[in-house]
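Note that one protein chain of the assembly has been removed; the remaining protein chains are unaltered in position.
Note that the chains are named A, B and C in the order they appear, and that numbering of residues resets to 1 at the start of each chain.
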């Protein structure tokens, strides 16, 4: 049972000079009893998509996937300060939420939304 | 297959004096293999709607449509600091998220939500 | 065709001493060709609900209903700094989004979400 979730407003903000660093996270809950094999596809404004980033969320585990950590993205480096969008595909039922921390000012700002689940 | 998405709380905040300027964006992901022909309709509290702003989101592309850039809106100038709402219509399946950056204070504030997709 | 939308996290923050005042808004888009007769019901933690606040959103109009303005709520005064929840009922198809501006600090903070539409 393949599931698709979309995050139309993705944007990796500037990191800033000290922690907490500006970042965004794709947060995935897998409450099922089977590991979830996840695929991330990244879509841009003016270039072809980067498809097929693979990761796993274990059974009964949650992961906050940081988009500024290439090691967790099969080595893909997401460009900073570039508008893009993320599609999340899973082979088991999961839930997806997107959050961003922006620190490009003295005080930072948070935003979040549950992603859009494409109707089956 | 026509799709409708609603953003009931739209508001173009004051621009401020230096970048990043206060703005809002309608973010659209078109992960399909066909170009999406998008129509934006703007609804106000006390005047008739502005309907029929047309734009395109290419196949496998994402766009963050800035509501403070008339060039991308067929020349329509959205009034600043005026409560309104946005309806997004597409001829192919897309996903829509709305975000706002407010800078009318020393430190800015972000907010976001996936738009409401009208059931078919 | 009656529609129900829920906002489980409502909270009217302190007003602060100068504009922009802390507030929250229930934003309603009525893109239909008929006026929408809206009812707001307010639910609290430890007291009975306040039901039956009535207001209208005209055909092809949007309203950002301020919860700190009793004149627009049939005279009901929403208590400040009190957790509550809002149910919105409409007799025509509308869309609902909730936003809050908190100013109880030098720099303010915004948050928003599309409300939950109860499945028919």
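By definition in this document, a residue touches a chain if its C-beta (ideal position, glycine included) is under 8 Å from a C-beta of that chain, and two chains touch if they have at least 3 such contacts.
Bear in mind the structure is a predicted one, so any value in this text is a computation, not a measurement.
Undergrad: For the chain that's not shown, point to the residue among C:19, C:75 or C:106 touching it.
TA: In the full complex, the listed residue that touches the missing chain is C:106.
Undergrad: Touching residues of chain A against the unshown chain: what are they?
TA: 20, 25, 27-31, 60-64, 93-99, 106-114, 117
Undergrad: Please output the residues of chain C touching the missing chain, sorted low to high.
TA: 6-9, 11, 41, 43-46, 48-49, 83-85, 87, 100, 102, 104-107, 109-116, 118
Undergrad: Could I get the residues of chain B that touch the absent chain, sorted low to high?
TA: Contacting residues on chain B, toward the hidden partner: 107, 109, 111, 113.
As a working rule, only the chains that are shown with their structure count from here on.
Undergrad: Could you name the chain whose CA centroid falls nearest to the centroid of all protein CA atoms?
TA: Answer by centroid distance: B.
Undergrad: Could you work out how far chain B has to rotate to sit on chain C, using CA atoms and steps of 5 degrees?
TA: 90
Undergrad: Where the CA atoms of chain B average out and where those of chain C average out, how many Å apart are those spots?
TA: 22
Undergrad: Chain A to chain C: how many Å between their CA centres?
TA: Once rounded, the distance between the two centres reads 31 Å.
Undergrad: Touching two or more other chains, which residues of chain A qualify?
TA: If we look for residues of chain A contacting two or more partner chains, we find 107, 109, 111, 113.
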